[in-house]
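To keep things clear, I will list the structure first and then write my remarks on it.
What you see is the complex with one protein chain gone and the rest in place.
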Amino acid sequence: MIIMSVPRFWRKQIARYNLVGTHCQKCDEYFYPPRNMCPACRRDGEIEDFKFSGKGELVTFTVIHTAAEGFEKQTPYVLGIIKLKEGPCLTSQIICDPKDVSIGMRVSPVFRKLGQDGEQGMIYYGTKFVPENARN
Amino acid sequence: MRDVAIIGVKNTKFGEQWDRSFRDLVVEAGVGAVGDAGVVGEKIDSMFVGNMSGGQFVEQEHIGALIADYSGLAKHMHVPSTRVEAACASGGLALRQGIYAVASGMDDIVIAAGAEKMTDVPSAKASSALAAAADREWEGIMGATFPGLYAMIAKMHMHKYGTTSEQLASVAVKNHHNGQHNPIAQYKSQITIESVLKSIMVADPLHIFDCSPITDGASAVVLAPADIAHEFTDTPIYVKATAQASDTIALHDRRDITTLDAAVAAGKRAYQMAKMEAKDIDLAEVHDCFTIAEICAIEDLGFAKKGEGGIMTQNGETEIGAKIPINTSGGLKSCGHPVGATGIKQAIEIVQQLRGEAGKRQVDGAEVGMTHNVGGSGATAVVHIFSRNR
Partner (left out) sequence: MSVGIVSYGAYVPKYRIKIDEIARVWGDDAEILRSGLMVNEKAVPDLDEDAATIAVEAARAAVLRSDIDAQRIGAVYTGSESHPYAVKPTSTIVAEATGATPVLTAADFEFACKAGTAAVQACMGLVSSGMIDLGLAIGTDVAQGAPGDALEYTAAAGGVAFVIGNKESELVAVIEDTYSFTTDTPDFWRREGMPYPEHGGRFTGEPGYFKHVTNAAKGLMSKIDTKPADYDYAVFHQPNGKFPTRVAKMLGFSKEQIKPGLVVPRLGNTYSGSCMMGIAATLDQAKPGDRIFATAFGSGAGGDAFSITVTDKIEEIRDNAPKVEELLENPIYIDYARYAKHKGKIKVA
């Protein structure tokens, strides 16, 4: 697990648990992960919170065999870029047999453990994705 | 704004160097470059050092001061020294800062160096340190690795343009072929398409041989105003353009995952500044941290049509002696990638080629060369154009 300090993780917890991002009311663009500064409108932007449905489509992916630190026991795992229905793209794991993953496939969000800070530290939870037709 | 020239260069060997510390490497490069330029220490006005992760690799910050100190320039002469960081583009960016200092008229003789000591920590820790070039909060936390991010670029490139694993492998094969003639290269061994495809899968579709290695090394150049360059060398190499651009740090926020817009923007700015086009470039050193990165680079810089980078490489059009030689040094793949040093090493390759000193790697009649240095998965790009002719 890339260890995050407790406050740093907690600050964006709701964004990770509930896919809450932001929306610029001025230019109607949606942001997930959340942004407080709209790149198009900048200081003229009107930012509000927005909860995404989590439905999306897989834009690209890879199957990671050499894991990031802390993820060794999960290999091979599928990492992908998902385009949410409302527009923005995010990076997440897709829980699926690697041979069943394909570009364009539709996905739904699930609540999972992202990692932990060792046996004694904090457990980090967040959103990963499964193929939409999985009954999860 | 004054014209700027490179008057001296030096690379250390690149590789796993157990006996040499971070300080040893930088001093060797710096002293070597100053010697090559024939400059006396008292004339050095300032230095810029590219280093990505001293903190994570050797638990050291304040790199600017450290290097000035161990180069003997701090105690008596108090030379100003600045550490520059842009992940894997740290070296290219240090060069750019040095060029600014001379072009502006603020400084005359400036050292631009880059260094990284990556093998003092276990490989897993080194990989983790490199991942700081990506978006920790939203990519790293999900288990993204650097090969993983570039693998996603590769998958998309294959999906959109039909690029094949063999075409990716041809980048590695060519670069090893070039690297065998480079005395400083980490890996001089020859490889084949087959051996690349058979090597262990790191992040599908990238095999271990599609990935640049973990390396120790340092490089340095000496910059001077073009007007006085001939006092130091018979073959000053002139800076025709320096350009830089940024893009979103996370891959998922890019406009087009198969295009590094920062590289396109920096390339365009460089061509404009030099009043040149892609066809005017005789050779280029591009940032092949992974094989797919070279394919995207030659498309982004206008050497190949969008989507045709793979075919072009497979057809041999980027070999020495062909239409547009790419990575005659052996690239990051064969030389190795001591992160902060790479951008400077790329400039040194161009200088040696334009001086006619590249030995078996020489591109005949090379007059204009380009360097392309990228940070992270494309959030920073630094492009330079150099020429024999002022």
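Note that the chains are named A and B in the order they appear, and that numbering of residues resets to 1 at the start of each chain.
Here is the rule we go by: contacts are C-beta pairs under 8 Å (C-beta built on N, C-alpha and C of every residue); 3 or more make two chains touch, one makes a residue touch a chain.
Please read these numbers as outputs of a predicted model, since none were measured by experiment.
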Contact list for the unshown chain, restricted to visible chains: A
Interface with the undisplayed chain - residues on chain A: 13-14, 17-18, 73-74, 95, 110-114, 123, 125, 128, 134-136
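By our rule, only the chains that are shown with their structure count from here on.
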Inter-centroid spacing, chain B versus chain A (mean Cα positions, whole Å): 32
Chain A-touching residues of chain B, taken from the complex the two chains share: 124-125, 127-128, 131, 135-145, 147-148, 151-156, 159, 200-206, 250-253, 257
Interface residues, chain A side, partner chain B - complex: 1-2, 4, 8, 12, 33, 59-71, 74, 77, 79-81, 88-93, 98, 103, 114-115, 124, 126, 128
